[in-house]
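In this view, the complex is presented without one of its protein chains, the others remaining in place.
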Amino acid sequence: MQHEVMFAGFGGQGILMIGKILAHAALEEGREVAWIPSYGPEMRGGTAYCLVAISDRPIGSPIIKNPRHLVAMNRPSLEKFAAKVKPGGIILINSSLAPDKSGRPDVDELAVPVTDIAKDLGSVRAANIVALGAFVARSGIVSFESIQAAVKEEFAEKQKLIPLEMEALEKGRQAAAK
Amino acid sequence: MGKTFKKPEALTDAHTHYCPGCTHGVIHRLVAEVIDELGIRGRTVGIAPVGCAVLAYNYFNCDFQEAAHGRAPAMATGIKRVRPDLMVFTYQGDGDLASIGMGEIIHAANRGEKFTTIFVNNAVYGMTGGQMAPTTMPGQRTTTSPMGRNVADVGMPVQMAELLSTLKTPGYITRQSVIKPRYITRAKKAIKRAFEYQMAGKCFSMVEVVSTCPTNWGMTPVEAVKWAEDTLLSYYQLGEFKTPEQEG
Partner (left out) sequence: MGKKILMKGNEAIGEAAIRAGCLNYFAYPITPQSEVAEYLSKRMPEVGGVFLQGESEVAVGYMLFGASAAGARVFTTSSSPGVSLMSEAISYIAGAQCPCVFVNIIRGGPGLGGILPSQGDYFQSVKGGGHGDYRMLVMAPASVQEAVEMMMMAFPLAEKYRNPVMILGDGLIGQMMEPVEFPDDLRTEPTDKDAWATNGMETRGSDKRNLVKSLYLDPEMLNNHNLHLKAKYDQMRREEVRYEPFNLDGDYRMLVISYGTMSRVCKTAVENLKAEGLEVGMIRPQTLFPFPEEEIREAAGKESCKSVISIEMSMGQMVEDVERCVRGRRPVTWYGKCGGEVPTPEEIMQVIKERIDG
């Protein structure tokens, strides 16, 4: 089974980073992975997105028009990509910055105010990690231990931030459970 | 500026794609105002560089050509030689003009080609993501000089206005800036003078404009202006370096 997750939001929201952390966690679990960024003129100031493919078999086409899941960190990315998600997938919406409806009755929709949660934790910048925690908890795409390890690895050179990021993951998990 | 807040005719209605705090937009406006004031829009051809200003033709409302990276002065030469009556300007960044296009600009200036070059010096490669340029300051960190520009390894930043004014062929060479309102009036005068020399069939003209690139400098627009004023302007001094009236 191949899972594809699209992470989308503003440039600067750490979109590419959470995609990379998820890919990393899956790799450590022995899965096949590919991380495909958006690059090109639309990057400047506009929407940033990346796609992570995770599979038990070698990944064929890295060109994926219809991802299984979507993590939409802002309104434009929800509007742009919600319709592309495969039926039965998860759409995680950052309800702090986007309306908490995707208009897709055929998906598992999850609205989490990740920006507000991150603000409460003391750093807006951790919003991406809150979203990652919520998505992983809901999808079970990798184990929670794997994602914790991958986040620690990502912040290995910024040890000071690790407690905050762990807390952010955990808050995400709790929000997804509600 | 000041007087005309109305959009010049030589600019289109398009919103520019430049980052907040980028000076490309201001420079476009000054050039457009000069084109309007001289009434030459109908016989002006601009040449876009390869750099952040590659889409300049979406913002200028006159004929335009798109050059390969660094080759705008050669294309301008081509136009002026077959149609001396057209008013021609190139609009180039520092990677475009001072690195890959160094040969073209020197030879065009030395032949005294009668076109005008607007040279936007922001001390980095903007479009490609902030790599080191020939104009990058000593110690300045860029994506290809992560420890800061090491002058023992790659030399000192190139001062194009000074370099071109050493040529014996008559020309008009000046360096201006637009980072603060008080520089802008003078910059516009210089651009106008450059176009007037061209109109009179007199000489090659280049206006170097010291600019900002907050995005790739990793600064806010306000920080960028301060850094440009403190660091760039002390190395890239403003003023007239050469006029055709003076002997070369």
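To keep things simple, chains are lettered A and B as they appear, and every chain counts its residues starting from 1.
Rule of thumb we're sticking to: a residue touches a chain if its C-beta (ideal position, glycine included) is under 8 Å from a C-beta of that chain, and two chains touch if they have at least 3 such contacts.
Quick caveat, the model's predicted, so the values are computed rather than measured.
Trainee: Can you pull out the displayed chains that the omitted chain is in contact with?
Mentor: A, B
Trainee: Of the residues B:Thr44, B:Asn61, B:Ser99 or B:Gln176, I need the one that contacts the missing chain.
Mentor: From the options B:Thr44, B:Asn61, B:Ser99 or B:Gln176, the contact with the absent chain belongs to B:Ser99.
Trainee: Can you tell me which of B:Tyr18, B:Phe60, B:Tyr91 or B:Tyr125 touches the chain that was removed from the display?
Mentor: B:Tyr125
Trainee: One chain is left out of this view; which of A:Ala8, A:Ala23, A:Ala48 or A:Ala118 touches it in the full complex?
Mentor: A:Ala23
Trainee: Residue by residue, what part of chain B touches the chain that was omitted?
Mentor: Spelled out for chain B, the touching residues are 50, 54, 66, 68-70, 95, 99-100, 102, 125, 127-129, 131-132, 134, 143-147, 154.
Trainee: Mind pulling the chain A residues that touch the left-out chain?
Mentor: On the chain A side, contact with the omitted chain comes from 20, 23-24, 27, 32-37, 39-41, 59-63, 65.
Going forward, only the chains that are shown with their structure count from here on.
Trainee: In whole angstrom, how far does the Cα centroid of chain A sit from the Cα centroid of chain B?
Mentor: Once rounded, the distance between the two centres reads 42 Å.
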